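Since the structure comes first, as structure tokens, the remarks are kept for the end.
A protein chain is absent from this complex, but the other protein chains hold their places.
Chain nomenclature is as follows: A and B, assigned in order of appearance, with residue numbering initiated at 1 for each chain independently.
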Amino acid sequence: MHKMDVPLPKARVSEVLGLLEILDDEGGHVDLYKLGRTLGHDIDELISTIETAQLFNLVEVDNGDVVFTEVGKQFTDQNMEQRKNYISEVLSKLPYMVELLTALAESEEHSVDMEYLERIIDGEYSEREVKYFVRNLLDWARFAELIWVDSDEQTIHLETEEDEENNPEQNDQEE
Amino acid sequence: MQLISAALWSTYRIFVAYFLSLAFGIFYGVSASSGPRREKIMIAILDILQSVPILGFFPVAIAFFVAVFRGQRIGLELAAIFLIFTSQAWNIAFGVYETVKTLPRELVEVGKAFNFSKTFTIQRIYLPAMVPTIVFNSGVSMANGWYFLMASEIITLGSQEVKLPGLGSSMMNYLAQGNILGVVMCIGTIVLINTLLQVLIFRPLVKWSELFQYNAVGTAPEWPAVADVLFDFGKALKVDTVLVKLVSTGTKKLSAAAKYVFYVIGAAFVGGLGYLIFWLFSPPYPSNILSQIPAALTVTTMRVVAAVVIAVFLALPFVIRSVKNTTAAQNIYSLASILGSIPAVVFYPPIVALGGRAYMEPLSILLLLTGSFWYALFNMSKGAMLLPGVLTEMAQVFNIKGRLYYKNILIPAILPPLITGALTAWGGAWNASIVAEHVQFGDKVYSIPGIGALLVQSTSDTKALLLIVLCMTALIVLVNMLFWRPWYSKAAKKYNITE
Partner (left out) sequence: MTAVTLLDVKNLNLTFKEKGKELSVLEDISFTLDEGEFLCLVGPSGSGKSTILRIISGILNEYTGEVLYKGEPNPQPNPNVSMVFQSFALIPWLTVQENIELVLEARGIAPRQRIRTALRYIDMVGLDSFEDAYPRELSGGMRQRVGIARALAVEPEILLMDEPFSALDVLTAADLREQVVNLWLEKRLPLKSVLMVTHNMEEAVFLADRILVLSARPGHIIGEISVDLPRPRDSRDKAFEEILDKVYSMILSSRIKS
């Protein structure tokens, strides 16, 4: 019933990777308030990052502490290729992602326009929230190499083998 | 002596029209930004008003004022003032509208949180916030008024030509007499008046108005003496109360009675318009003229496009000078105000007569340029002045120079104001085209094909005249809607550098 039940990544890839990094340094276990302190007590970033890490089953919150899950522990030891594979696997099962991938597969050019996601994400969200969801979802999907985005044409494209050659630069666009 | 009296007459008309434009602009701008429904309607109307080639409607407006005052002098004066007004008011109204629309929310909230009365809020927050736009756009409006001076002082009533005393009509007389010295003196007077206005009033005010910019940083500009003088005058004449009244009436919700009156007027207007259109499109058609419209529009469009492209290119070097250079930008502003105020239309007939029909084609484009270049310059340098410093600094750090710099940094960064400049130049060029294609000097007539020439030839046939103006306006508005506006919003989104 509550809006936050919608399975969408609320934080960016870099933020979640950063959280895992901190957790790894702290031995897989950190007090919430200490984590808050490292983030300059920005509650929004803290919540959205933890929530997103939970979405990918990488961490859990236990009694005021953030701890690694089994998967999360493994994830940090993996190389980039394996990480991307894992994220891709989880991401492509999220309802909105399924919808996007289906639309991409069915479309002739294997592409949809940028507003497509904004249209399908409905519910009680403000415009700002929807924009934010879309931005993050695309961030993850690009990381997982499921799609690529043409910013000039404002279109989303399905990632295929041939496309990879045409767009060699799109993989290093996350910050 | 004669010159001084002429100068006083012209100045008086321009200032009366200017103050009316200010009052109208503030009222209309505030009103248009005070509700989404009003905004839609009022901005659409303003867009059309701004696109109507004023010179084309001169004959109609004059006929109206003359008829109302039965040919008395006052009617002619009002007609002249009205014509100048139409060249000044829209751009001020737009400026005020944009300022109020983008007024930072906190400023309004301060007023609410510290329970300012409505009058107090208008007086202390809304009106001061409008200062930068009003000052800047006043430069454009002034130049515009002088540019159209000629047309406003020589009024054709049927076969009869009435001249109102003033610099515009004096110039015409001198020209007819072949008194070149007289013409030069008149032009000199116009330049002198505008230079004085710039030096004494507008330049200090432009510098000072920077104080009213929200989020500005750095040292505050000095408070010039002229601002104090204007303030004292304003207080003595109770201008502030008038302005507050104007704004508060503008933002008021319409009362039931006012709404009723408004609807009645609106209905009457729509009815009148409907009837007009019905009349226009009912037989008999002036078919010989109608059939010429498409071809005439096409040639004129080509000339206008040429003028706009040239204007933008000519303005570019100046604009580049004013990037991050407030002084240069202010100099360009003053120069444009002074030179833009010269009614170039005056020189046009003798020059055409001198060159003959053979050179009229390039000369006409030159005339269009005098009616459009200043707009491009004004708007483009305004945008360039506000360019964030980081961009140019970044270019310096990475040693990005020459073609690469212009292509990848400067042009994209100033694209939105460049489009605005081109858009206004486009409107100005159309306006000038009405006098560019048909010239009478002495008893000789020179003419090149085009919509302006067609218009002049059909002044006696009201129906044809209106149809031509209608077609022109429709074309201008359509191009604005389908080309300039979309391009602008795309560019503004893509090259948004303010964040």
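Following the convention adopted for this analysis, a residue touches a chain if its C-beta (ideal position, glycine included) is under 8 Å from a C-beta of that chain, and two chains touch if they have at least 3 such contacts.
On a predicted model such as this, the values are computed, not experimentally measured, just so you know.
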Contact partner of the left-out chain, one of A:D24, A:E60 or A:E99: A:E60
Residue among A:D31, A:E89, A:E115 or A:E153 touching the omitted chain: A:D31
Interface with the undisplayed chain - residues on chain A: 3-4, 31-33, 36-37, 40-44, 46-47, 50-51, 54, 60-64, 124-129
Interface with the unshown chain - residue positions in chain B: 104, 106-107, 109-110, 112-117, 120, 124-125, 128, 131, 211-220
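By our rule, only the chains that are shown with their structure count from here on.
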Inter-centroid spacing, chain B versus chain A (mean Cα positions, whole Å): 51
